[in-house]
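Just below is one structure, and these are the notes that go with it.
What you see is the complex with one protein chain gone and the rest in place.
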Amino acid sequence: MQLLIQQLLNGIALGAVYGLFAVGFSLILAKMGILNVAHGTFATWGALSSYWLVSEQGLSFWAALVIGVAFAGALGVAADLVAFEPLRRRNAGTFAPIIASIGIWIVLLTLAEAFSGPTATSYPTESVPTEPIRVGGLLLLPAQVISVLALVATVTAIHLLLTRSRFGAAVRAVSVDPRSATIVGVNARRVLVTVAFLAAAIAGLAGILAALSDNNVSFGIGEALLLKGFAAVVVGGYGDIRGAALLGVAIGVLEVMSAQYISSGFRDAITFGVLLVVLVFRPQGIFGERQLVRA
Amino acid sequence: MITLQFAGVNALFALAVYASLWTGVLSLAPVFFGAVSAFTFGYFAGTLGMTPLLGLLLGAALGAALGAVTAGLLIRLDSHYLAMATIAMVLIGRVLILNLPEQTGGASGTLVPGDLGTWAWLIGTLLVAAYLMARLAGSRFGLAADAVREDPAVAETLAISPRRIQFVGMVISGVLGGAAGILQSSFLRYIGPDTFYTHLGFVTLAAVVLGGAFHWLGPIVGAVVFTILPELLREPMGEYDRVVTGVLLVVIIIYMPRGLVDVRRLRLVRSGWWRRDGPAPGGPDQGEPTAARAEVAP
């Protein structure tokens, strides 16, 4: 029983990182209509930049986290300005943005590989909180607590922002039709850039927390998250970030449980199995609306 | 010389991507098809001893079967999800290889006989593939594929079932991807979890986008450019050579969305249309033909 609860907690903590990543991925897909496969590299760069700040520049972990998140967000804005905005202006259809995002993926991945080198490292132990927290017989690592808190805070903030604020109304208007939104006085450019920043910044945060939890900083962080994030968005359903977050957590729990009780080799296979089953039998996701592409 | 051989293999992969893009499906699945056929080939060639031709046919058949299964399961997805699902296939392929060490050698990979790694086999296969694509271009399937890519809703009112066309496209994509996987492994003689991974997918897609997804010649031209270009850049750019691939991909898709081999532009030039000032005769506010609908693909 103790083990079960411990593993459940481990799963939730792992899944919190997936959920976090999925929230950003879903945000850009639902609100901007862009399947951004470069999203994983934003996470990678969030982790790499914060690592560099901590280990090379001697910043505190928390300062590095804030700057790393902002840096990832800035990359998202840059990607939007350089690639997606010209395509949007030309009304370029479905595939062009996906292909452009693959181009960005290649660039950021190659630079990440060159920057980090082939070997994985980790944050210097003395700079990050490592002292485990004991509750009853259970063991919680600081990274796990931070991940869960980060997910809860982010989902709450983004959800309130989208549903309760003037900005949220503007986002909805722009995601339905940027041109009409502009006519009624919404600054569509500013809305799109803000969404791009938020989505990428959340990816950066997920990357940093993944690196912290795994005790492993490498250029491959993004690819793993991309797959899990995609699975969470597909299974959770498009359109509501809460669904993506919840399914991210569920995938984390599923992974930890199947590694514990079935076999560690099956860990990924089960996630992909679930992904495939949902894609085939319920492509709109568990909580999803039917339609994906905005009119 | 070795570079040119890889250009040839990449051209085959690019033709495989083109085969489904032709029907309006953006798919990186050929990389996965190639991986499966190559590792299957490696496994059986080691134990059974296979003639080269048999190996190649086996790869193509396996690819076709995988293409059919993939299409059967995924073709009804929205195009965003379908594209992402095929990218997921490539990512999952690596996980499978790592987790099946008995069959694939796991992280250390496996050795493959190099019988097929010759110019003759490469050129032969490429010629056959190009010939088949050229034959299909003006056929009943070819015109239907063009129609589905340009405007699936209108194609449907011409009694064309888009899903059926896309299914066929995916099977052809499987045949070419499977064969390409066999050739790739024969040239390398060693295959591992990273052989058929994102990098191959990137190069392949970049080739199709640069060359153009509207004529079978496009992917071949694009593959040659994108295989040789990094080699030329290796000297000045070092490990950053791939950055150029990525930047080019973005630049092309923004400024040259129909690629180098652009049949439509050739036809416009030939009919002298682009020379005319203003709208076509009698046509009220037609605008430039490149304006709206023309650029829905790739």
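Just so it is clear, A and B label the chains in written order, and each chain counts residues from 1 on its own.
In the analysis below, a contact is a pair of C-beta atoms (placed from the backbone, for glycine too) under 8 Å apart; a residue touches a chain by one contact, two chains touch by 3 or more.
The working rule: contacts and distances are computed from a predicted model.
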Chain not displayed: protein name in its UniProt record ("(2Fe-2S)-binding protein", "Cation acetate symporter", "ABC transporter domain-containing protein" or "Two-component system, chemotaxis family, response regulator CheY"): "ABC transporter domain-containing protein"
Partner chains on view for the chain not depicted: B
Option touching the unshown chain, where B:M50, B:L98, B:L111 or B:L132 are the choices: B:L132
Footprint left on chain B by the chain that the document does not show: 132, 135-136, 138-144, 146-147, 150-151, 153-162, 168, 214, 263-264, 267-268, 270-271, 273, 280-284, 286, 289, 293-294, 296
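Everything below uses one rule, namely that only the chains that are shown with their structure count from here on.
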List of chain A residues in touch with chain B within their complex: 29, 35, 37, 82-83, 86-87, 90-96, 98-100, 102-111, 113-114, 223, 226-227, 230-231, 234, 265, 268-269, 272, 275-276, 279-280, 283, 292-293
For the chain B and chain A complex, residues of the former touching the latter: 26, 73-74, 76-81, 83-85, 87-88, 91-92, 95-96, 99, 198, 202, 205-206, 209, 239-240, 242-243, 245-250, 253-254, 257, 292, 295-298
